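Yeah, one chain of the complex is gone here, protein chain that is, but the others are all in their spots.
Entry: chain A
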């Protein structure tokens, strides 16, 4: 059996991706998580001294806390199997990646295991976020000093 035949058999056996179903599930669950986050922003605006611009920080922290509980009890993994990107894209997915890596590597010790692996899954998001922020801000600074755009 050559490579081409193998590829044909593989294509035949692999079930087709249920695009529409996945999109609907990601939309509903992702939207629901954001709606819960929105309720938390109202909580912080009404009961604490946060404004609409500063409320993002405590909201993200609260969502990460909820993600920690769900991850610890093994519920976030089940949610992820249903929701796909709907549970991965919100900040709770970032929290889940960090928390699950921390728990999983606990047996290797607190320093080498937890400390060394906590960003194993989420590290790429931080690296690309920081690197892209650097280049975007640099380009904007150059464009502003050339007088092309304004702050």
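In this text, a contact is a pair of C-beta atoms (placed from the backbone, for glycine too) under 8 Å apart; a residue touches a chain by one contact, two chains touch by 3 or more; residues count from 1.
In this section, contacts and distances are computed from a predicted model.
Choosing from "Universal stress protein family protein", "NADH dehydrogenase subunit L", "Stage V sporulation protein AE" or "Branched-chain amino acid ABC transporter ATP-binding protein/permease", the protein name stored in UniProt for the chain missing from the display reads "Stage V sporulation protein AE". Taking the whole complex into account, chain A touches the unshown chain at residues 17, 19, 22-23, 26-35, 37-41, 52, 56-61, 63-65, 67-68, 71-74, 77, 84-86, 88-95, 98-99, 101-107, 110, 114, 118, 121-122, 124-130, 132-134, 136-141, 151.
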